[in-house]
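Take this structure first; my questions come after.
All protein chains but one are shown in place.
By letter and in written order, the chains are A and B; residue numbering begins at 1 in each of them.
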Amino acid sequence: MARPPRRRRHVPWAYLFIAPAVLALAGTFAYPLIEVVRFSFYSGSLGDLVFVGTANYQGLWEDPVFLTSLLNNLKLLATVPIMTVLALAIALILNAQVAGWRQYRAIVFLPYILPATAIGLVFGYLLEEDGVLNRELRALHLGVLARDWLGSATNVVPTIGSVIIWQQLGFGIVVFAAALLAVPRELVEAARIDGATGWQVQRLILIPQIRRVIEFFMVLEAITILSAIFTYVFVLTKGGPAEASSIIEYYVFENGFENGAIGIASAAVVVLLGLASILIGAYLRLRARAAEAG
Amino acid sequence: MRRLPVVVLQQLLLIGLSLISLYPLWFVMQTALKSRQAYMADPTGLPRAPTLENIIELFRAMPFGRWTLNSLAVVVVAVLAATLIASFAAYAIAFGRFAGRRLFFNLNIALMALPPIALVVPLFTVMVQAGLINTLPSVMLVYTGLLIPFSVFFLVNFFRELPFELIEAATIDGASPARILLRIVMPLSVATMSTLVIVNAIWVWNELLFALVFLQDNSQRTLMAGLTLFQGRYSTDQPLVMAGAFLSILPLVALYLGSQSFFVRGMTAGIGK
Partner (left out) sequence: MRTSADARNGRRRLRSGLPWLAAALAGAIAASAPGATLAAGNGDAYAGKLTYWFWGESDIPGINKWMQQRIAAYEKLHAQVQIDFVPQATDTLIGAFRLAAQSHQGPDIDTQWATLPTLTPYWEKAAVPISDYVPASETAQWVETSENTVDGKIIAVPIYLIGVPLVWNKQLFKRAGLDPDKAPATWSDFLADCAALKAHGITPFGMGNKDGYFGAWMFAIYLTQELDSLGQIESAIGDTGQFSMAQFGGLLRNLYTMMAELMQKGYLNPDVASLDLNQGWQLFPQKKAAMAFTTDGNVLAWGKAIGEANIGVAEPPRWGHGKLADVYDVTQSSDEFITSWAPDKAAAATFLAWLHTPDNLKALYAETGAFPADKRFPASAITDPLPRQLYQLDTAKQSVWLENYLPPQVDNDADLPAGELITSKSGTPDQAVEIWNRVIRKWRLEQVPAFHQYQAWAKSNG
């Protein structure tokens, strides 16, 4: 906390100022979170709920579709290190002030702001078995690489992961490039004078200097993968083929709404919250450290 | 001086990356301008006889104009409400003193990272009971709430950078906190507020999950929810679906070209300081 205004005495206006936000947060977050935990012990539909104890949790455990969904979320976490390495490599190139670096930065960031719905629609067509990607591969005599990207159970999760990387990579690049720009030039100059090669400068000076930003990025992306990729799955595959690409969010949607099984959906939410809270804890720790470092 | 091959290699890599980033957008655009026959014959080539047929058909086949207006209405209401509410809260955190101030700030940070899916089922039941299901206010309310944590976080960080003496001087002159916020702090924060508004507006514009679940009535859908309906109904008419996708990204791309730095600053604010 930078500057607590200690001189001020009792300040009732502050309570008035936060009251609307507190109300809004209570309505949007607190109440639903309490309710979702309560629902997870009930079965039946709205207005007709029956207490069933922990049966929903047991049901989850015995439902291979839930386990697949959970596993897919975990598999997709692999996109985080991939994205980090790629973004870092590209940010380092941009940081060398190559010609046109600002333009490149602007271009690679563009996908990040676009709606995942539209992205999903486009990639749905590009990645059909007879879609643009495979046609081009075949035209380039690389037909061996062509495959059914979304239609096959083995390919579908990596494909969704790739679409996510396509959209979010620019975010990492821009974040890293900004952090690199903030590294004091003297540090780099000093290392150069000591005879460090370009690679050594990057490995020994630049990357350690932006370590905190890298950690932040990884935790944020991990949170995204766990809790905010519903749109990709909904638009690209609807969880198919044969539920092979379902994720927890989609499982909640399908059970809670399409099947009207609120209890089991809520139990899945509680499991998700358990996982997310680990990452949220890590995120809060990073924030606190950043605040201390000022 | 770098050796030439390295420079060439770097440029090739960056050009390749740019092509990969832009190709899907190019595909949307050129497909949207093709007739269905032309697409079938050659899905990747340039549109030889560009047509606006698909764009016109969008508005004819589905209430596309209505969806766009709905999205705009939701964006305006939710973003304004959230920004206003968050401004007051952030001002109190930055300059006020109250029990649990630090906790409240950290709570906002934690809620930024909360999975929205966790809230969907209970909020759905609330909206049903309140009779708001299938109405735009249902998503406006929820989006407002969801935007607050990030907005508070973002504004607190900015307010803390403001010269404290300014606030102090105004207080000594007898200005009320509300007056200071609205008359002194806000005018100083135009750029920051614009950044926040843009980031929040994009989030609302792009949101699908709540819109899909809360807005079942065709005339009440937002653009994103409407687009998914399009996909199912017209999956065999690629140019038409791409025309829909094109219109949904057009405002974003235009805005981005106009004010790129706002985007970059705002969207990367969750990281670092």
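What we mean here is this: contacts are C-beta pairs under 8 Å (C-beta built on N, C-alpha and C of every residue); 3 or more make two chains touch, one makes a residue touch a chain.
Here the structure is a predicted model, which means the values were calculated and not measured.
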Requested in this report: With the missing chain put back, which residues of subunit B would touch it? List them for me.
Outcome: 40, 124, 127-128, 133-134, 213, 216-219, 229, 231-233, 235-236
Query raised in the report: Which residues does subunit A use to touch the chain missing from this display?
Result: 43-46, 59, 63-65, 127-131, 148-154, 237-238, 240-244, 254, 257-261, 264
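Methods note: only the chains that are shown with their structure count from here on.
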Query - Complex interface listing, subunit A residues touching subunit B - result: 1-5, 8, 11, 13-15, 17-18, 20-22, 24-25, 27-29, 31-33, 35-36, 39, 46, 90, 93-94, 96, 98-100, 104, 106-119, 121-126, 131-132, 135-136, 166, 170-171, 174-175, 178-179, 212-213, 216-217, 220, 223, 226-228, 230-231, 234-235, 248-249, 252-253, 256-257, 262, 265-266, 269, 272-273, 276, 279-280, 283-284, 287, 290
Query raised in the report: Can you list the residues on subunit B that touch subunit A in the complex?
Result: 2, 7, 10-11, 13-14, 17-18, 20-22, 24-25, 27-28, 31, 43-44, 85-86, 88-89, 91-93, 95-98, 101-102, 104, 106-111, 113-126, 128, 141-142, 144-146, 148-149, 152, 160, 164, 176-178, 202, 205-206, 208-209, 212-213, 224, 227-228, 231, 238, 241-242, 244-245, 248-249, 252-253, 256, 260, 263-264, 267-268, 270-273
